[in-house]
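Shown here: the complex without one of its protein chains, the others still in place.
Letters A and B name the chains as they come in the text, with residue numbers starting at 1 for each one.
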Amino acid sequence: MGYIQRRNRRIFLIFLFPVIVALFATTIYPMLYAGWLSFRNYDLAKPFIPRVFVGWANYAEVLSSGPFLHALITTFKLMAITLSVQLVLGVGIALLVTQKLRGMGLVRTLLLIPMMISPVIVGLVWLFLYFPELGYLNYFLSLIGLGPVSWITSTDWALLAIAIADIWQWTPFVMMGTAAALQSLSPEPYEAARIDGNSRWDVFSRVTLPQLKPVLVSLMFLRAIDAFKIYDIIFVLTKGGPADSTEVISLYIYRQSFTFWRMGVGAAASFVSLIIISVLITLFFKSLQRGQASKG
Amino acid sequence: MSAITLRNVVKRYGAVQVVHGVDLTIDEGEFVVLLGPSGCGKTTTLRMVAGLEDVSEGELSIGGRVVNNLAPKDRGVAMVFQNYALYPHMTVRQNMEFALRPMKLEKSVVDKRIADTAEILGLSPLMERRPAQLSGGQRQRVAMGRAMVRTPKVFLFDEPLSNLDAKLRTQVRWEIGKLHQRLGTTVLYVTHDQVEAMTLADKIVIMRDGYVEQVGTPEEVFAHPKTTFVATFIGSPAMNMIDGRIESGRMVAEGISFAIPARYHVSEGQAVTLGIRPSEIKIAASDDAGALDARVEVTEYLGNEALLDLRIGRHEMVAEVPAADRVEPGRTIRVRFNEAALHLFDAQTGKTLAL
Partner (left out) sequence: MSFMRTVALTAALAAGAAGAANAEKQFEGVELKMLGIGDTSVTRLAPIVGEFEELTGAKVQIDMFPYPGLIDKIIIEASSDKPSYQLLWVDSPWVGMLGEAGALEDLTDLAKRDAEEIGLKDIVPIQLQENTWQGRLLAFPASGMIWSTNYRKDLYENADEMANFKAKYGYDLAAPSTWAQYRDQAEFFTRKAGDTLAGETLEKDFYGNAQAFSRVAGAITHDYFPIMRAFGGDYWDPGTGLCAMTGEAHVKAAEFMKSLVPSNPPDYLGLMWDLRTGYMERGETALSSYWSVRTVRLTNPAEAMVAEKGLVVGYAPSPTADGAPQPTYTGALSFGINSKASDKEKEAAWAFIKWGTSEAMMRRFAEEGSGVSQFRKSILSDPDLQAKYPYYGVLLSAQENAKRRIFHPFYQDVEENFGIELNKYMAGETETALEALTTACNAVNSRLKIFPEEMRLRWIDDVPADVLKD
């Protein structure tokens, strides 16, 4: 352990310090604070309520709460719809835009636009489309003799309406990742399959798809995490309603924290859902990977 | 009946023509090598035969049937690619099974074919491995196996050995040759390596800039090159070329003068190119009156032979001599050209002047 080495390490630490501070300030401290809050009776609006330690009471309340369970189920429902459609559409569009046709580059760039828009704006865009009576979507439906559909004001449609907006925004993400993966695939096996006479479907399902699988699993993993946190679009479009048809976990947490001002319960709900999502998503994707390994 | 016939086949990409009217007949069971430097149109020609590229003009038939507009799968060909083109996520067995899938064979037939092929190629112990777990040579054998299981009428090889190291290349080359002898299937094989061409081919098609320069057996193209291009492309080290002129019935080139062998037809004053293979330049006795002075610039020792870089007058030439006769650089020796082995070409057209 020479002088130079020791000095290098010191310099290393000096450079690292701001990062550590930033990480602590933006991630670790809020996490710890939320953890501390989750064991407390902390009502922001009612300072006359003693802000005392309550043990696991907040967790017990969240876990036994009907609305929490409902929100959890709704979240997974939404996730199932959006992820499956985004997967199918994303791969489909990726297959189209990776064709060597004139203008595909422009098409691809245009398709990425939804992804670059803030979710709040996406919500507003779709609000105009869905708006009861005055919305464009119902106008277009009326032109072909359909509707009107109560997109965001009926319990039958609202979750689907949210899903459509989310699909519109995030399919490009799946498309982009898939297109990149497609372009990195060696073209020669496809020529081999052409000469051998394998059908298009066989080539897609047995050559393309298996090779895309690792990328698709990663893309879906990222989307699953995002989908679990979905908030902005719902907040703009339905705020959880009508009835409780679009009430997802993040809205439940928001309501506990900023409507009932029960910061402790909100924090506990955050941790519970963090654990649930971590466990479920990990299990799900582990099983996917295992399925892939055993096939090999 | 010929296996493959190309009649005035042309390939164009937009305004750019890359293959110019190729005519070629390949007989049943023949091993034909398309040879040439990169960009000569040999791979494009192969891909047209495979059906991976459209034929812009001309007629292409396989097994007596015009296949210009036939899908690759309907042409009865199998192809082995330069980069093997194996399905990376499939095992060796699955790779072969997938190639057989379109044929919709009984499972027992599929299994038998794969087992037989694996046996022939020595792949049996590797059947459950994936390409990433195989060496380059093994992958190449799998690629061949995948082509073989389909029992095609024609095998197409696209530079199959170029990704292998030198030692492996020799071995796989030998295996390919053996396989062809055993199966007797027609082979169209693309390479830029003249050794592969010479060792494997029944017939070599030498191409340059989209034109066929010469078609012939390895012996023919070596002994009777029809153009200066073929003459210099075939044979290693390359044939020495000297520009000269016909004067008084002799070929004269700055201090060198030869009688014209009878098999050449020349006219007085014609500009010609003279070719002589290094092995046909012999060291002569110092008192040999018909010999030329040659200064030895560099000597390369190759074991049995040695290469001498010579300066004869203003010309630089290479001579291949028995290693025992090699000379120290810097010395001047006397050399004699084997006049019977001289090649004469028209300097303008590069074509042979042989009758």
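By definition in this document, contacts are C-beta pairs under 8 Å (C-beta built on N, C-alpha and C of every residue); 3 or more make two chains touch, one makes a residue touch a chain.
The model shown is predicted, which means the values in this text are computed figures rather than measured ones.
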item	value
Displayed chains contacting the withheld chain	A
Residue among A:P18, A:P47 or A:G103 touching the omitted chain	A:P47
Which residue of A:Y139, A:F204, A:Y231 or A:F260 touches the chain not shown here	A:F260
For chain A, residues in touch with the removed chain	44-48, 132-133, 148, 150, 152-155, 238-245, 255, 258-261
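Just so we're on the same page, only the chains that are shown with their structure count from here on.
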item	value
Contact footprint of chain A on chain B as seen in their complex	50-52, 71-74, 77-79, 81-91, 98-99, 101-103, 130, 146, 150
Interface residues, chain A side, partner chain B - complex	186, 188-189, 191-199, 202, 206-207, 210-211, 296
